[in-house]
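Removed: one protein chain of the complex. Kept in place: all other protein chains.
Let's look at subunit A:
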Amino acid sequence: MIEMTNVYKKYPNGITAINGLDVRIDQGEFVYVVGPSGAGKSTFIKMIYREEVPTKGNVKVGEFDLVKLKAKKVPFLRRHVGVVYQDFKLLPRLTVYENVAYAMQVVGKNPKQIQKRVLEVLDLVGLKHKVRMFPNELSGGEQQRVAIARAITNMPRVLIADEPTGNLDPETAWGIMDLLEEINNQGTTIIMATHNSDIVNRVRHRVLAVENGRIARDQEEGVYGYEN
């Protein structure tokens, strides 16, 4: 469960990205975060895995109180919150297998457990046959699948996807979407920031529209509602 109450975020350059935001997301939900560029979507998303800390207000993710959380404890939060980025953020010098395994080594799992689980998630994303390849040898869609595999390998309760289809062609985007649906069906909360109106309008879920640093619209089975 994620809960934000009366959250403000002002950057050192004077820009107020989040301006009194309240929201509550329950375990197992699938939530779209939409809104114009510069409205605070990214900041909102980043505050969930504590890449950004609010200047005021409260953010709670599971049992973690992100405002009080010490820098040293942040890695432990991130093991419960998987993140998928628009630019994939794979480690360029590691193979597909090693990239996914890295997230498990960090937690201190033993090599046998790691091997079993990594092959399992790579099978789920349909890349079991490319385990030995390096990220630059894969297509964009494939790289995003590896990133998703890495994000879910530790079985996080929350998966955050920041424009996961932003760099992909429509067909590949739908493949990624199917994958996220499947992960959501297994009980993982999914929070997805997106500009893809097609996806939002066709696969209906709760929609959070962020404008001027606030939730302007919170709608179950909502539509995208902006012109691209």
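Criterion: a contact is a pair of C-beta atoms (placed from the backbone, for glycine too) under 8 Å apart; a residue touches a chain by one contact, two chains touch by 3 or more; residues count from 1.
Keep in mind that, in the parts below, contacts and distances are computed from a predicted model.
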item: "Carbon-monoxide dehydrogenase medium subunit", "Phosphate transport system permease protein PstA", "Pyruvate ferredoxin oxidoreductase" or "Cell division protein FtsX" - which is the UniProt name of the missing chain; value: "Cell division protein FtsX"
item: Chain not shown, touching residues in subunit A; value: 49, 51, 71-72, 75-79, 83, 89-93, 102-103, 105-108, 110-111, 150, 154
